[in-house]
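Missing here is one protein chain; the remaining ones are kept as they sit in the complex.
Lettered A and B in written order, each chain numbered from 1.
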Amino acid sequence: MVTHDSGAGHHHAPTGFIRKYIFSLDHKVIGIQYFFLALFSVFFGMTLSLLMRIHLVWPTAKMPFTPGGQMTPEQYLALVTMHGSIMVFMVLTTAPQSGFGNYFLPIQIGAEDMAFPVLNMLSFWTTFVSLLVLLSAFLVTGGAPISGWTAYPTLSALGEITGPGQGLGQTMWVIGLAIFCVASLLGALNFITTTLDLRTKGMTLGRMPLTVWAWLITAILGLLAFGVLLAACILLLLDRVAGTSFFIPGGLVVTDTPITWHKGGSPLLWQHLFWFFGHPEVYIAILPGMGVASHVLSNFSRKPVFGYRAMVAAMSAIGFLGFCVWGHHMFVSGMSPYSAFAFSLMTMTIGVPSAIKTFNWLGTLWGGKIQFRVAMLFALGFVSLFVTGGLSGLFLAQPSLDLYLHDTYFVVAHFHLIMGVAAIFGIFSATYFWFPKMFGRMMNETIGKIHFWFTFIGVYCIFMPMHFLGLAGHPRRYSDTSGVNFLAPLHSVHYFITMAAMVTITAQLIFLFNLFYSMFAGEKASENPWHATTLEWSIPSPPPFDNFAGHVPSVYRGPYEFSVPGSTDDYIPQHLIPEKVAKAH
Amino acid sequence: MQRHDPESGSTTAAFSLALFIVVFTFITVYFFAAKTWWFPPAISAFGLQIDEQFHRTLIITGVIFVLAQLGLAWAVFRFRDQGQKASFFEGNSKMEFVWTLATIVMFVGLGLYGEHAWAEAHFQGAAPGALLVEVTGQQFAWNFRYAGPDGKWGLTKPELVSASTGNPLGLDPKDPNGKDDVVSPVMYVPAGQEVEILIRTQDVTHSFYVRELRLKQDAVPGMVIHMHFDATEIGQYEIACAELCGLGHYRMRSFLNVVSQEDFDKWMHDQEVALQQQ
Partner (left out) sequence: MPETLTPDLEIIEAGHGGGGDVPAGGDDDGGDSGSGLPGIPQRAYYTAIQLALVGIVMFFMALTSSFLVRKGLGDDWVAFALPRVLWFNSLVLLASSVTIEVARRYRHEGAVAAFRRWWAFTAALGALFVAGQLVAWRDLASQGVFLATNPSSSFFYLLTALHALHLSGGILALCYVAFRRWQRSRITQSIAADLAAIYWHFMDGLWLFLFALLYLGR
């Protein structure tokens, strides 16, 4: 292995508990910090959804945390709002990108750390603060907001008068989000700079693992999108506390009280700004998972990724087109129907690169030698879930069908399958795959398989029936089904979903147990337990503080050289010099 | 359950996964085909068009769904590690080209096909001679206003709004045009008559949604949005709010009563009489 010295003695290992684990500059520690932030958030968010599901089926049940016993509609809606906000921002935007990306991007490209370690540390702690501010909404007077993670004005802009939680709670939500935007922008900057400028010798763009491509494209999306959300949050905050009217028109009357101190604003302006951010955001949530899926499928099929270049092109197309489709969230919003037509065509188009990726995943498996490690099971599950979730998008992309399906459970099914499950499977796959490298120990495969099966079956049981609720016309964000007659025949479906949710959520404790138990008592991991090709598998598990112990490798080939004809081993690591590659005779 | 030989994959795992995917696929197809939980029947010609487009989309996505999931299941089973060597191929440009083209044609084609119904809903206004009904949403009720025999809308003022004293729309008693305006918490329309609705809201965003009409439109503060429909089946249909509007969102429900022209006229007459008696 040819290496070059990184310059002896300049990069020092940190000492002291605070420097090593709290205010660490090490991308690996920061990655783990993000991972644990996301882990906390996902369990918190799941608990909120569990309470929601229980309430829907047993509305009179006495709930914890609800003074007075029974859950009120506003408490339900506060759960809806915070569940969405925490999951989208604190789980799906952190773990796949800031978590695994932070840990593995530098290593996979042969760098000793991110370009700007101090900035990296600041990004994490700013994210942490934003989480605290967001969660504080639960604790302030009036409680958490009830306007959904989408916070449409005028409900979100007029204040307490529109409902409980719309006072201080909504303000804390907006501030928390704004802080999160800043943190994300800083992180995106670091990721892009690192990928562009810190690649080691021989690591051309065309030899980068697809995980790196995914992190790069995701970071670009983040850089372009979060500034827009930040602007929107500032405008909303001003409407709420400074008496401006960006989003609030005149002539409003709330519960017999005329609102005379606002006029001329447009609620649609918020929607445009929010969704211009919001649509790229969902691609931010899924792209890293796609990168991981490609990576893991290739590794455990012992075959190169089918159509590497097409995969890169597809991810780039998804990223680019992601900025052109935001109006599909607004077909019935009152937006011009002509622009709806345009957005619809763009949205149908964005289905094409997604389809290409799916074909290529199947192509990667085809003719392979498939090994069913847990990481692979989750990657395979990812493909199935992505297909299912993606196809329902074809319905929603058509405004004529959206006339019926908008704001029904059909939409809830769609985005949960894609984000709430496929993206999560990407995270699980990444966890099982990279755990040995991060913690120097193996996770238990048997327990992992049990976790997989409960989860895979469970999520389909939870979210497939929601399509049918949607087809029956069941609107979203209803705290109760007693207000509308046509919902009565759907009670049995709700019951089934709640049962499935209870089992599936409980089963996640299996994962939690496996994770923590293995960290301390798992079988010790070798350098390359998966016989993988990329650079992280050329260093000890866990890696030394500067990743390559002063000897940064050069790269001689692409990232997916599996089962190359003429080679003895069924994999050739990227860093192996050509002379050292054993040839079969 | 699983062989410990690291060289060979697990037939159990492959078979279980493939089996589950196949079973799940068929259960899904079954429920879509059986229509166990489904749209209520459409009550307008427009609604039937929507249903047709839905079916078209369902068939296409259904076929893709089945092929993709079964393809995955097959690949997982057929290429499980049984000690073989994996084939080495990095791609196939011809296949990429073919399936990309096929996908573009199918997806964009499907989208274009569905635009006709959308155009009918939105690019064209209501047919002439439509019955005008103003639909006003508020936290948490719908109110419907008819202009009455004079065909003129009375002035409304925000400061006059008082749901508690029976003036939810804030009609100005001084405006003579408003004297015959009928304000009702439920909507009545005659069957077979083009109806134009003017959707507005007093406070936050709501959404007017009638399943059987296949119609939904957000009510946006500061805007009056026009939609139109022509209901041909007599009956009572629920109107549900379809945009989160606060704690009462789940119970913001009203009714659309599609009645014969005769019954509609009678109802209007009764409303006018009640107004005069006030």
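In this section, contacts are C-beta pairs under 8 Å (C-beta built on N, C-alpha and C of every residue); 3 or more make two chains touch, one makes a residue touch a chain.
Here the structure is a predicted model, which is why all the values come from computation and not from measurement.
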(request) Considering the entire complex, write down the shown chains that touch the omitted one. (result) A
(message) Going by the contact rule already stated, which one of A:S136, A:T244 or A:S316 would touch the omitted chain in the full complex?
(response) A:T244
(message) For the chain left out of this view, which of A:I107, A:I192, A:V484 or A:V564 touches it?
(response) A:I192
(message) Among A:Y76, A:F124, A:Y152 or A:F226, exactly one should touch the missing chain; which is it?
(response) A:F226
(message) Going by the contact rule already stated, which one of A:L122, A:I146 or A:M203 would touch the omitted chain in the full complex?
(response) A:M203
(message) Across the whole complex, list the residues on subunit A that are touched by the chain not included here.
(response) 4, 6-7, 9-12, 25, 110-113, 115-118, 185, 188-190, 192-194, 196-201, 203, 223-228, 230-232, 234-235, 238, 242-246, 249-250, 263-266, 269, 272-273, 276, 546, 548, 552, 554
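In this text, only the chains that are shown with their structure count from here on.
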(request) State, to the nearest whole Å, the distance from the C-alpha centre of subunit A to the C-alpha centre of subunit B. (result) 28
(message) Applying the document's contact rule, which stretches of subunit B touch subunit A when the two form their complex?
(response) 2, 9-10, 13-14, 16-17, 20-21, 24, 28, 31, 36-40, 49-50, 53-54, 57, 60-61, 64-65, 68-69, 71-72, 75-76, 79-81, 84-92, 95-96, 99-100, 103-104, 107-108, 110-112, 114-119, 121-123, 138-139, 158-159, 161-164, 170, 202-205, 207, 209, 211, 214-218, 220-223, 225, 238, 240-253
(message) List the residues on subunit A that touch subunit B in their complex, please.
(response) 72-74, 77, 146-148, 152, 154-155, 158, 162-164, 248-256, 258-260, 265-268, 301-310, 332-334, 337-338, 340-341, 344-345, 347-349, 351-352, 355-356, 358-360, 362-363, 365-372, 377, 380, 383-384, 387-388, 391-392, 394-395, 397-401, 403-404, 406-408, 445-446, 449, 453, 456-457, 460, 464, 468-469, 471-473, 475-486, 489-490, 493, 560, 562-565, 570
